[in-house]
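A single protein chain has been omitted from the complex, and every remaining protein chain is retained in its original position.
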C-alpha cells in the first residue's frame, strides 16, 4: 500500500512527540500491514514521550512509538500463511529471534535478541503498522476494538498472576494501575479466597473493589502489612503480586508474605532498592519470580478464552477513550495518575 | 539417666563459653537421650559464642549450644516407637510444631513455631543431649561419626542445590565454606555440565576444585561475572547457588545468571542489601528461592542415599578434628576462615 | 464417657448391617470423643454394606462403619493440645503412620500403613466416635452439620481438580456422582473456560449444569468424544477429571484429551481395564495422575476457605437427608443411583 498516514513520532531526541504525515510502511514477505483501530497507552510510552534516561539509552529517532493496539489486516506478504486481509488482530509486541537458547527452550518471553514494537522499530501510534505474521494474534471481530487493543498489557497481568497457584490462595496486589486492577480481577475469577488491593489513589482503589478485591487498603491511611497480618490470622498472604515498582510497596509486599509464599515482581523500580534478604526471602523460604512480558503464546490463549467466555470484563479498567489526535492530552492524563487505561481511537 | 556431664555453656549473656559439669538432661516420654560422639561447628555457633546482635536477641542463658551432631541412643522414653538404646542417630535440628499451616501443608522447614536445638533449647556441645524421637535420624553404624554429625549442614547444601534442575545445567556456587563446597560436589554427582566456584580464600578454592568445580574463580583476582559470561558464550549460568551472604557476591550472582535462570539464596547477609530488581530479576525472568533449613525429611533421605551409595565423600570438607575440650581453639580456627568443617569428638 | 450408644454395625461377615446398642468408645490420651451430628454415605460404605469381594478381603467384623461425618468434641484425652469439648470437627479419615517414607516426605495421602476410619477401625455411623486429635479438623460452628460432614468426600474433588492448572483450561468431568459434581463446581470457581460434564443419569446431569457445566453430555445419547472435539475445534480438552471408574468412560476420557493434556484418575474401576497406551498416553505426551484421598492438609485448608468465602455451595449436591435410624433406606437410595449425596442426621 502506498501513500501517507498520520503518526505520532519522536522526531528528535527530546521530550514530546509530533503528529505528522509519514509514509505508510512497506511490508516484507512474511509481514502484514494492519490498519490500527485502537491503541492504548503504556507506561513505557510515557517514558518515551518524556524522553527519560531509559528512553535516551534505548530509543533511536525518528521513531513511531506505541505498541498496544488492534486493527484490521489490509495487506499480507506473499509468504503469510494464516492471515488474510479483513482479519482483525492484536499483537504480541515482543518480536523474538527464534534462535537463542531462551527461544529454543520455551522461554521466548526472555529472548536475548528481542525487538519491541514502538521501541526498537516503528510502532502503533499511527494509522498503519507493519508487523511480522508471527506476532499477530487473531482476535474475534465481535471483540470491542478498545478491548482488543488492551490484550497486550492485560497479558502482563495474566502472566504475573498465573505463575503459581491462585485458587483458594490469599493474594495481595500492590499497585492498582491497569495491570494491578486486572490482576485483582484474574485472582477473583480463578478462585482466590481473599484479595487485598493496596493503592494510594482513591479512584483506583475503588476500581479495585469493583474488580473483586475483598479488602482495599490505602497505604497512606492504613499500614497494609499490619492489616494483612490481622486479616490472615498472623499468617500473611500466600501470594504477592507486585505491580507498583515502588520501593516501599515492594518491602511491604515481602513483609506481608507468609512463610513459604510466592512473590511475582512485575512493577519496575526506577533504581536500586534495599531489601532484607535474610528475613524476607531466605528465612521465609520465599519464591520470588521476575515477570517480564507474556508467555508466548500461552498467555494469549488464556486471554482469548477469558474474552470468549466472558469471565472478566477487561473494559472496566478503561477510563478514557480519546481520538488519536489528542495524544498530548492523553499523555497529560496519564501523568496525573487519575486514570485507569487510556485508549486512543483512529 | 542420672549424673553429671561435661558441656559447653553460655553461662551468661556475654561473649565466650564455659566448659562445665552440668546435669545430664532428663527425657520426656517421646524423647531419646543421645550420647554425643561427634559435633561439628556451624556459623550459628560462632554467632552465639561471639554473642552478636542476633544471638543477644534470640538466645537465653544459660544455654548449651551446638546442634550438628551424631551419637548413640542410650535411653528412650516409654512412648518412643522406633528407636532403642544402641541405635546411632543424627538429628534434624528444627523441632517443628506440627500444627501450623506450614507444618500441615508440607512446608515444615518454615514452621512458624520452630524450636532450634542449641538455640532455643539445650544443644549438642555436651556429652549427652535429649531430643524428641521425631527429629532423630537413624544413621548406619558403619558411618564415620564425623560424617554422621555433618549430615545436618550437608542437608542445607542438598536443599539449596536440588530446588530445581541440575543435570546438564551450568552452575555457579558463590562462597565455598562447607555448604558451598558440598554444593559443588552435589552439582557434580547430579550431572551439572559446568560448575563455577567463586571464593576468595585460596585453600577453600582448591577444595572446591577437588570437589569437582570445573572453573575456580578467585574474585579478588578475576571478575567472576565476566569470566562466567566468557565461558558460557555470553549466556550466563542456569543456576546460581548463593552460599556467601556477601552483598557483592550476591549482586555478582545475579549478574552472572542467564535470562530465565534460577538463584537459590542460602547465605545470610548481615544487613539490608541493595539490588537491581528491574535488571537482575524482573527483565531477566529469574526465579529466586529462599533456602532455609532442610526439607523434612526428603533432604535426609537423599543424604542417606548419598552416604550409602558412596556418591560423595562428605569428609573431604572436614579440615579439623579436635577433642571437645578444645572448643575455644576450634572457635579461633573458625574465625580465621582458614578451614572447612571443624568437628569435635567426645 | 461411659454408657451405650446406637451404632450401625457389621456384626458378621455377610451383607447388611445391624443398628444396635454398643459401648461408647473409650479414648486414648491423644484422642477426642466426638458426638456425631451428621454422617454422609460413601460408595465404600455401600461396598461394606453389600459385603463385596473387596470388603470381605479388608474389613474385620464386628465393625462400625461410616467415615464421613462431623460432630462436637465431648471429651479430650489429657495430651490433646488444640481441641476442647465444645469444638465442632470433621475428620481426615486416613490415619497416617507418620513414620513411613511417604509420610516423611510430604506424601502422607499415600501412607503405606494407613488406617481408615470405618474400614480398619470403628467409624462414624454411630452416636459417638473416637479419633486421634491428629485427624480432627476444626470446623466453624456456623457451618451446617451436613455440609461439615461432606468435607471429606468434597476433599477428593479438591485433590483431583487442583493437581494441575484449571484457570482458562477446558475440562471434562466424566461421572457426576457427588465428587464429579463438586469437580464441576470447583472447575467453575477456579476459572475453567469450558466445562464438559458426562453422565448417563439425567438427574445428575441436570445437577452438573446447575453446578456450572457449560456442556452437559449424556453418553447414552451423544458420543462425548465427538462432542468434545467439535466444541474444542478438534483440539480436545486440557484436563480430564475421571470420576466414574467406568471402563468405557475412562477410554473416552483419554480419547477426548488434547495432546499434552492432563488426566486425573479418581474413579475406581472394579477390575483390569484395557487401554491404548501408545495412542492415548505415549504419542499424546499425556500426564496421568492417580488421585487417592486428600492432600493432608492442604486439601482441608482449601476446603475451609471455600466454605468461609462462600465460593461454592457444597449443599447443592445433597439430595437426601434422613435420620440415622433409616440407614437401610439410605442404602437403597444409594443403590438406585438416583441421588446426589445422602446425609444421615443424629
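Worth a mention:
Residue numbering begins at 1 within each chain, and the chains themselves are lettered A, B and C in the order written.
Please note the rule applied: a contact is a pair of C-beta atoms (placed from the backbone, for glycine too) under 8 Å apart; a residue touches a chain by one contact, two chains touch by 3 or more.
Model, not experiment: these values are computed from the prediction.
Only one of C:13, C:81 or C:273 touches the chain withheld from this view, namely C:273. Residue-wise, the contact with the chain that is not shown comes from A:105, picked out of A:2, A:105, A:271 or A:336.
The omitted chain makes contact with subunit B at the following residues, 162, 165-168, 186, 189-191, 193-194, 301-302, 305-306, 308-309, 311.
The chain not shown here touches subunit C at positions 101-102, 105, 107, 109-110, 112, 235, 245, 250, 258-260, 265-266, 268-270, 272-278, 281-292. Where subunit A meets the missing chain, the touching residues are 81-82, 99, 101, 104-106, 295-298, 301.
Rule of thumb we're sticking to: only the chains that are shown with their structure count from here on.
Those residues of subunit B in touch with two or more other chains are numbered 101.
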